[in-house]
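Structure in structure tokens, see below.
For this depiction, one protein chain was excluded, whereas all remaining protein chains were kept in their positions.
After this line comes subunit A, so read on.
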Amino acid sequence: MTVDQITGPAPAEAPPTRHGRGRGRGTSMVARRQRAFYLFTSPWIAGFLLLTVIPMGYALWLSFTTFDGLSPHWRYIGLGNYRELIHDPVTWDALGRTGLFAVTSVPLSIAAGLGLAVLLNRPVKARGLFRTLIYLPAVVPPVGAGLAFKALFDQNSGATNGVLTFLGFDAVGWLADPYARYVLLMTVLWAAGNIMIISLAGLQDVPRELHEAARLDGASAWRTFRSVTVPLLSPVLLFQTVTGMIASVQTIMPLLLAPLGDTTGITTVPQSNYLYMMHVFAQYFALGRYGYASALLWVLFVIILAVTGLLFRFTSGAVFYHVDPEAKK
């Protein structure tokens, strides 16, 4: 598939502006606009430098040390933490589990969100109410969601097992291995309302005349969806895939499903939910290995960059961009 540009009607010629009349005044206008641009973006730039660039640089420095926060004899060890990381089976296990979680949860949640968006894009009664209800879980604080799922899926007093035993089945230990991973997946799908809202916005941007044209050509609903709707939604789907992938590899929710709740919480996460960020968290806050944990984070950063790059690379031919010709100026 090739990259298409869907352009609107050619814009009317712009009226002459003041800055078009003279070189000096035009330059001054451009300079003023640029100053305004930097002035208005400066809070973000300052925040980015102070809260992102410097901490990342500091973490990079830490990743070459044995720093643990308190001990007096920490030292510089060069690539020692990175070498250890490569030979640490727990890291690889956690990375593998995280990859599996990402490739499962991201497509499922996008499919669920898109499916709901398509349904709720139809002219049905109480559509607004349904949209609100489905979106609500996305605004529930993660702690509340975690506690609710913990209560819902408790083996001995949870409603899920209550239904199962009522139907004559045996109760299942949802919050322990190996089922904890499914509960985690359910928490992600439960919050698919977020994806639904974005997909809905994308759907409403699809020109109606294209659907009508497809219908006149005799295309079925599925064919119209596949050949008209999905291509036009492809930038939205790419956005959701990229942000979903980044969010899923940084998942920290299992912490909230930790069954025993000790001082760090992290130490009691079931193994099937021991994802990469759990490992990072455990290294930082339970084992006090700031250097090693920082190395883990930098490796994750590189992996995310690489995967994002690959996603853009391999989807470049499948994504349709609606280009505003004015924006190219």
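In the analysis below, a contact is a pair of C-beta atoms (placed from the backbone, for glycine too) under 8 Å apart; a residue touches a chain by one contact, two chains touch by 3 or more; residues count from 1.
The rule is simple: contacts and distances are computed from a predicted model.
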Which one, "Molybdopterin oxidoreductase", "Lipid-transfer protein", "Extracellular solute-binding protein" or "Coenzyme F420-reducing hydrogenase alpha subunit", is the UniProt name for the chain you do not see? "Extracellular solute-binding protein"
For the full complex, which residue in A:Tyr82, A:Phe285 or A:Phe320 touches the chain that was left out? A:Phe285
Kindly state which of the options A:Ile86, A:Ala111, A:Leu133 or A:Ala151 is in contact with the chain not pictured. A:Ala151
From A:Pro72, A:Pro123, A:Gly218 or A:Gly317, the answer for touching the chain not displayed is A:Pro72
For subunit A, which residues reach the chain that was dropped from this view? 27, 30-31, 34-35, 38, 46, 49-50, 53-54, 57, 66, 68-74, 90, 150-151, 154-158, 161, 165, 169-173, 175-177, 259-264, 266-271, 274, 282, 284-289
